[in-house]
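Questions regarding the structure given below will be posed in turn.
Of the protein chains in this complex, one is absent; all others appear in place.
Coming up: chain A.
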Amino acid sequence: MAGKVKWVTDIEKSVLINNFEKREWVPVTESEDWNFYWMSIQTIRNVFSVDTGYRLSDEQLVNHFPNHYELTRKDLMIKNIKRYRKELEKEGSPLAEKDENGKYVYLDFVPVTFMLPADYNLFVEEFRKNPSSTWIMKPCGKAQGKGIFLINKLSQIKKWSRDSRTSTFVAASSGKEAYVISLYIDNPLLIGGKKFDLRLYVLVTTYRPLKCYMYKLGFCRFCTVKYTPSTSELDNMFVHLTNVAIQKHGDDYNHVHGGKWTVSNLRLYLESTRGKEVTNRLFDQIHWIVVQSLKAVAVNASPSLTSSTANDRILKYSLINDTLNIVTPNGEIPDCRWNRSPPREALGNYQVLYDEEQAQSESAERDLRSRSGQLLGSKGTKGSAGARPAAATWK
């Protein structure tokens, strides 16, 4: 079907609109016949809520899956990961293997976490095992570092205790005031004495089968102040939290580089100081965690489209550009009956993280070969059909 893609968005960001305009797509309104709608979270909620009964047609594409909050709300993510691991265990999957201390060998990628106030008593039990430990409290539904704080004494979270009469906490069912509390990792990798985190972009085009792509140009966000695990600095959010929204207001925030490094800088630094093997293993593990998390759960929420520096704007523009190229190949009107695996040339700066369809067909091929009597390697293949990697790669 010929014709230009008709687009709508309720987010007034130049990185989006410039990308649509350069493809000469046609801007329309929500009530008209649209093909592509880049939605804000609120709109997604409305579109997919049970009451509205909105159904997408075969020629309509949106930028979120209906259950995106399963990954972005911290309590739901924890629930999903815990449930996923238990399921694998029940199935007897080798992925759920545990070591002699009861820790998961391949799936140990979240620290000990509890939901508050629901698991308050379980948390207290754990806390008492290690009374000198530090824990981090994060509100379930907020982002950009809002409302996060550290504690090292039970008294600091009294109001989440279920039997407290002076509790100001709102009922769990509303989900609004719920928190997750995790064991704080106080020996993070430091570079130049500073703590940092990673901002990686992952595109999921389908969940079943799982097809996901990781943008090669992610970045690291550094704290402006040197890290110290000392308890006197627990309240200093500039030391512990890496969100740009917080760091932006620090004295040392720099508007040229925004306290960010590209992932390739990180790679160069790690290879030079730690060696290539260790670095490769690290990135493999990061990719593994992303794939497993996606399998455990559903969608991603909106990445921030606000650009804080010039480099940032360039990155996000390219990101949206490459994203659109993958989901609407050749700029044509979407058709959900398409085979959705784009050829390598069309990926731009994305790399295939996991393609379940391809993995399954390669696995079927191997079965076929083994049945016809040929020798078979038992290792999964890496790269584009990244099925289960061989055990040796992870430890």
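The definition used in the following text is that a contact is a pair of C-beta atoms (placed from the backbone, for glycine too) under 8 Å apart; a residue touches a chain by one contact, two chains touch by 3 or more; residues count from 1.
Everything below uses one rule, namely that contacts and distances are computed from a predicted model.
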Under which of the names "Peripherin-2", "TBC1 domain family, member 19", "Glucosidase 2 subunit beta" or "Protein AF-9 homolog" is the non-displayed chain listed in UniProt? "TBC1 domain family, member 19"
Touch with the omitted chain, as defined above, among A:Leu122, A:Ile185, A:Leu198 or A:Leu268: A:Leu268
Of the candidates A:Ser14, A:Ser57, A:Asn121 or A:Asn254, the residue in contact with the absent chain is A:Asn254
Residues from chain A at the interface with the omitted partner, ascending: 191-194, 222, 226, 254, 256-257, 259, 261, 265, 268-269, 271-273, 275-277, 279, 311
